[in-house]
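== chain A ==
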Amino acid sequence: MSVDNLSSTDTSFGKAKPSAVQSRRAKKIVPFCLTFIICFATWFVLSGRFDFFHIALGIIACTIVASLSGSILISRRGLENLPGQWLGFILYIPWLLYQVLLANIHVMYLVFHPRMIELIDPRIISFKSKLKKPMSLFIFANSITLTPGTITVFVSITGEYTVHVIDEKSGNSLPGEMEERVARLMGE
Partner candidate 1 sequence: MEEQFPIIIIAVPLIAALLITALWWFDKRVCLPISIVAGLTSLVASVGLLLQVLSVGILEYRLGGWAPPFGIVYRIDHLNSLIIVAVSLVSLLNLIGSRTIVEKEFQEKVGAFYALYLLFTAGLLGILMTGDAFNLYVLLEIASLTGYALIGLGRRRAPLSGLNYLFMGTIGASLYLLGVGYLYLMTGSLNMADIAQILPTILPSKVIVLAFILCLSGLFIKMALFPLHGWLPNAYTYSPSVVSSLVAPLTTKVMIYAMFRVMLTIFSIDFSLNSVALRLPILWLAIAAIVMGSIMALAQKRLKKMLAFIVVAEVGYMVGGFWLGNRAGMSGAVLHIINDAAMTLCVFMAAGAIVYKTEDDRLSSLKGVFRTMPVSMTAMVVGGLSLIGVPPTCGFFSKWYLISGGMAAGHYGFVAALLFSSLVNTVLFFRLFEIGYFEPFPSGHAHEQQGHTDARNHSSSIAEAPLDVLVPLVATAVLVIVLGIYSGEIVARVIQFAIPAVIG
Partner candidate 2 sequence: MRALGLATVFCFGAILFYISFDFPGWGDENSPASQHVSPYYIEHTMDDTSVPNIVTAILADYRGYDTLFETAVIFSAGLACFFLLRIPERQAPPARFYRHLATGITFRIEKGGRLPEDTDEFERIDSVWVPYDVIIGMTCRLVVPFIQLFALYVIAHGHHSPGGGFQGGVIFGAAIILFAISNNLRRTLKRMSEKTSALLGSLGVLIYAGTGILCMVLGAGFLNYSALASLLGVDPVSARSHGILIVEIGVGIAVTAVMVWIYYNLSSAGRQDEGL
Partner candidate 3 sequence: MIWPLDIIILTIVIICGIAAISIKDLLGAAIMFGAYSFMMCLLWSVMGAVDVAFTEASVGAGVSTVFFVAAVFRTTRRTRD
């Protein structure tokens, strides 16, 4: 058993550091506020009504959600450099969409190819990624799943990827450019 089996929810364990009460409270308040703001923005999109009554309801709802699951949404480790990450993420999306489109055309080609059986050569490969943060692991894994010919089978928390590839060509390009981009995006 290696360390990778540890659950990553950093709230529940890890050595209880003797920190001041105030900073702990601050650590709770920051996720709360962030969640509240995000939720409130979402609420406006969802609600579509801007009278006082509905906004008040929205505030109550966001407070409930933020107090219930603020610690679920916002990890304490991921707080540094947040605006940069969001900007990077927005820049990452078009590239990802482009890749997804490529992936789809590739799969489409396979699907409609009359001799599809001969083209594909499914296999499972694994490689080690240099990424460390759970969030970047997650983004990378989902990007792998969305892009040509590959689906993530399993990611361990240390960054070992097991990937199912549909043909050899798709597997060769991993980790490749995408990892670089994700790393840059998450500031690793």
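Here, a contact is a pair of C-beta atoms (placed from the backbone, for glycine too) under 8 Å apart; a residue touches a chain by one contact, two chains touch by 3 or more; residues count from 1.
With respect to how the candidates were assembled, all candidates are chains of the complex that A comes from, given by their letters.
Source: prediction; values computed, not measured.
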Pick the candidate touching chain A in this complex: 1, 2 or 3? 2
Mind pulling up the chain A residues that touch candidate 2 in the complex? 1-9, 12-16, 35, 39, 42-43, 46-47, 49, 54, 57-58, 61-62, 64-66, 68-70, 72-73, 75, 134-135, 137-138, 141-142, 152, 154-157
